[in-house]
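Sending over a structure as structure tokens; questions will come in a sec.
Every protein chain but one is kept in place in this view of the complex.
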Amino acid sequence: MTEMKYKTPLLDELEKGPWPSFVKEMKKEAHRPMVQDAIGQLERSYEEHISHWKHGGLVGVMGYGGGVIGRYSDLPEEFPEVAAFHTHRVNQPSAWFYTSEALRTLCDIWERHGSGLTNMHGSTGDIVFLGSTTEEIEPLFADLTKHGFDLGGSGSNMRTPSCCVGPARCEWACYDTLDACYNITQEFQDELHRPFFPYKYKFKFAGCPNDCVASIARSDCSVMGTWKDEIQVNQAAVLDYAKTVDIDAEICDLCPTRCVEWDGKTLEIDNSNCVKCMHCINVMPKALKPGKERGATILIGGKAPIIGGALLCSVFVPFLEMDKDSDYEDLKELTEAIWDLWGEHGKLRERVGEFIQRVGMSNFLEEIGLDPVPEMVMAPRSNPYIFFDDEIFE
Amino acid sequence: MTEMKYKTPLLDELEKGPWPSFVKEMKKEAHRPMVQDAIGQLERSYEEHISHWKHGGLVGVMGYGGGVIGRYSDLPEEFPEVAAFHTHRVNQPSAWFYTSEALRTLCDIWERHGSGLTNMHGSTGDIVFLGSTTEEIEPLFADLTKHGFDLGGSGSNMRTPSCCVGPARCEWACYDTLDACYNITQEFQDELHRPFFPYKYKFKFAGCPNDCVASIARSDCSVMGTWKDEIQVNQAAVLDYAKTVDIDAEICDLCPTRCVEWDGKTLEIDNSNCVKCMHCINVMPKALKPGKERGATILIGGKAPIIGGALLCSVFVPFLEMDKDSDYEDLKELTEAIWDLWGEHGKLRERVGEFIQRVGMSNFLEEIGLDPVPEMVMAPRSNPYIFFDDEIFE
Amino acid sequence: MAEERITDIGPPNYEQFLPPVIKKNYGKWDHHEILKPGVMVHVAESGDKLFTVRCGTPRLLAITSIRKFADIADKYCDGHLRWTSRNNVEFLLTDESKIEALIAEVEEYGFPIGGMGNCISNIVHTQGWVHCHSAASDASGTVKAVMDELMPHFQNMELPAKLRVAYACCLNMCGAVHCSDIAILGVHTRAPVIEHDDLPKMCEIPTLVASCPTGAIRPATVDGVQSVEIVDEQCMFCGNCYTVCPAVKINNAQTDGISIWVGGKVSNARVAPKFSKLAIPFIPNNPPRWPEVVDAVVKIINVYAENARKHERMGEWIDRIGWPKFFELTDIEFTKYHIDDFKHAGETYMRTAQLRH
Partner (left out) sequence: MAEERITDIGPPNYEQFLPPVIKKNYGKWDHHEILKPGVMVHVAESGDKLFTVRCGTPRLLAITSIRKFADIADKYCDGHLRWTSRNNVEFLLTDESKIEALIAEVEEYGFPIGGMGNCISNIVHTQGWVHCHSAASDASGTVKAVMDELMPHFQNMELPAKLRVAYACCLNMCGAVHCSDIAILGVHTRAPVIEHDDLPKMCEIPTLVASCPTGAIRPATVDGVQSVEIVDEQCMFCGNCYTVCPAVKINNAQTDGISIWVGGKVSNARVAPKFSKLAIPFIPNNPPRWPEVVDAVVKIINVYAENARKHERMGEWIDRIGWPKFFELTDIEFTKYHIDDFKHAGETYMRTAQLRH
């Protein structure tokens, strides 16, 4: 192993223990001086209990507004190799599928231009290249695009969309998450690369309500697969499960609307009251499947706490067909309508979820041109502070 | 029947139909000119779809700030007898118990001084004498007090407390609602009669969580009976109910914590998980009874929508002994602490529930001198916007 | 010389009004049973029995009627009776044999027996045009019109659970309708008109400006008078400005009306207390019998009665079937008004994909 430039007794402690160690990972690339200094500075943070990175700093690729996060050391004299230590967000392929060849291509590119340290993947979904200099930004970018890769988003733009493994491997996918994610990403390249929104806008595509990409919590627009018709039941397989699963306790009692009945022989589902929560299907995957009339619920407005408090997405379109052949026209149209409105009236650093709360959901819908439906709310208003229009007299 | 001064074709419609008619009631007192004009003006409102009462006007009993609601007609020339038509709020006896003699006394007093129309009772609980002149205010008051009655509250003071029938007739009363209501009313006569609060403050006393006086919705301080130990079960009586009640569906499934089990023979209650909702007891009153270690939950802050939106009361003291012998000292102390704090820092027309939200429950508790307990909240905070003090380092 | 003025004596002590059977068995009741609509018995640990006969009233009572009640109480109840928290009268007897005669006499006098068990009890309500200046509609009249139709539900016990109807004539909600199975609420729908000449005499401008929950009121000089103006788009017609300042007139014969709310409850039984939620935003005032209001209420109750399970209050039933289904079954249109836009609006949005499709 490469000899270390700094003594790092604190970090060394984190090489111990059974879970794979990020310190070991860093040391694997320690043949690069940049990584030596990154380790040295990190040890200093461990000693002093504080970050030694300075605030932001705008760096980027020519013509792009996002994709690179500028980062500078606040101890550049002591750790000159990380005086600049920017990250690059490289747009991942849908559902994070790779071939060994593609991975090697990425590694080679990163070896040529940066630290050799990565995050696989960033929280938004990107391949994150961790640490390079300002000079390398353009060459890295050229190298990436030459090999078919492009940068993801950062700043006030559409962020890199991501999706669950969906139809590629999952029997429950109610639409093609990989295709939708790819299609939307390609459609909105301009919005991805050139910040012109009030703040960030994230898409996440989940094939069913299990939401394996946490779309409802982590995106401004969650496209969540679901179905309209009846859960497909294989009664023989249910009987089989009954040998190991306590169907009453584990399924009937836990169904949110208690619409599943089990008499020891047949499983009856009152599909009109099924809220597509997936639980019964999850527990008996060989016996139950989502219905055949499939599509997605579109939910919007999710975000982390800054500024107005965290939000989960809320229902925007209860059911939308997600037909590949339609090229997701409906979703695109809705998206553009949202961006236009929010783009014009949103405040600086106001996520779309906060914007909707500020202007009121009803006004928002009216502008977007969608009719209000009761599925959008948990319950109608309880306060009587209603802004009546003249139309109530019609 | 007295001849009517005005034609009232619209109101006459409301003499028809099976439900007892308020129009008939008014006409029963139509031998008084004041009532004739009240009817005439009301017919006018029915024609014109608008109230003909003017706004407020301060009238009252010497030395009292409340108890009389001033009311003037906006058509005094047309309906001179109701040019002034004030209501008097007469403090009702606990749980609205009367003897025929007491009722006749009240009727006689009201006959001497006013319209002879009443509300039995007002929404807060008072006996409402509906309509008298400014001149009669003092004589009526003297007549009332001479016969042992006094006025109730109005304005920014403690309002007339009220209580459910409780131990007088109900087997579920967990403390003596009538006594507590009477005791608190007597204790705070000054606060009842002389407005000096930021806004109104209502007490309601319910003997158990069925809350037959709607205390949680309609008072600033809800004293709601409850118990600590085990529900008293008479298994033989349960068996009897089993003949007519589907115990599984009607009780076990509807218990909010599903802590009741029924095996066809014995009812098992996991009392550690019983949340004292009353449902099982309600359905089988001969078989089940609240436990023996009784007291009350004190909840505060309920109110109607004005100004900041309606509030239900929230838990303030999860369990308080309501021993008669203690003279309700704890409740009185808490009340005085609340009034002091809110009195000093509450804004004009800010109910205590709104005040608590504005200053923050934790600050409120700290000032009152109560420790925070998890029973006060449905869940701890989800937003990370915490005002940390130095004490976190202790 | 005047007699000494008596003040601050408080209400009479209730003890003097309790019937002997209650004094004896105070706090020692064992159980009760509803014998038939409007009649129940409470049995004490001692074995003593107290019978209660409940009778509906319009709440607005002439002393003539009250005296009649007193007479009836003397005849059958040794002079003992009480009122309930929902404005019903309860006659209190120990002699079971007198019940039928008592009932006959009360009914004969025009007052119905009922309001017990799984039924519709009296409508808690407010002053309306009979006595209040803020009323967007009449209280007693609407209540009478509605109760005329709901009488069967007062007199039988065939509903899935208790169903509490309440009425308030303005957003002050003196009837505390906000937690009722069905709430009928008078609403103003136009911004107040300001009488600029009176305003400076009658009102304090800072207090008035501060009174508006949405900040719609601004100080302004109008025709040389120091007054205020209201930004129409920001006004949601709560009437709070009118409460603090008579020169700001909110009542409007053309545009005042009624809204209907459903699914609230107060008791802690089974589920926690709930606010009522908006069902119908606006129905114009149509006195003397408000037929559209009556129809709407009856329709909602019928749908509830047909569909809810035993013990399920209105709000519990709706929570089980979901709001979309409620609107479908009742044929009520879901509009933009149904979506909350006050302070905590965001907390009402549907933040899950758990939906019926």
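Per-chain residue numbering starts at 1, and chain names A, B and C are given in the order in which the chains are listed.
We take it that contacts are C-beta pairs under 8 Å (C-beta built on N, C-alpha and C of every residue); 3 or more make two chains touch, one makes a residue touch a chain.
Predicted model only: the values in this text are computed from it and were never measured.
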Contact with the hidden chain (one of B:V260, B:C277 or B:V352): B:C277
Of A:M34, A:A84 or A:L178, the residue in touch with the unshown chain: A:L178
For chain A, the residues touching the chain missing from this view: 10-11, 13-14, 16-26, 28-29, 38, 42, 45-46, 48-56, 62-64, 71, 85, 87, 91-104, 106-107, 110-111, 116-121, 123, 125, 130-131, 142, 145-146, 148-150, 162, 164-165, 167-171, 173, 176, 178, 182, 185-186, 189-190, 192-193, 209-214, 216-218, 224, 249-250, 254-256, 276-279, 282-283, 285-286, 304-310, 312, 348-349
Interface with the unshown chain - residue positions in chain B: 209, 211, 216, 222, 224, 226-228, 256-257, 272-277, 297, 299, 301, 311-315, 318-319, 353, 356-357, 360-363, 365-366, 372-388, 392-393
Contact footprint on chain C, counting only the chain that is left out: 268, 272-273, 343-344, 346-347, 351-354
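The rule we apply is simple: only the chains that are shown with their structure count from here on.
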Chain B and chain C, separation of their C-alpha mean positions in angstrom: 12
Geometric centre distance via CA averages, chain B-chain A, whole Å: 51
Geometric centre distance via CA averages, chain C-chain A, whole Å: 49
Where chain B touches two or more other chains, by residue: 305, 309-310
Multi-chain contact sites of chain C, meaning residues that touch two or more partners: 171, 173, 178, 213, 238, 275, 342
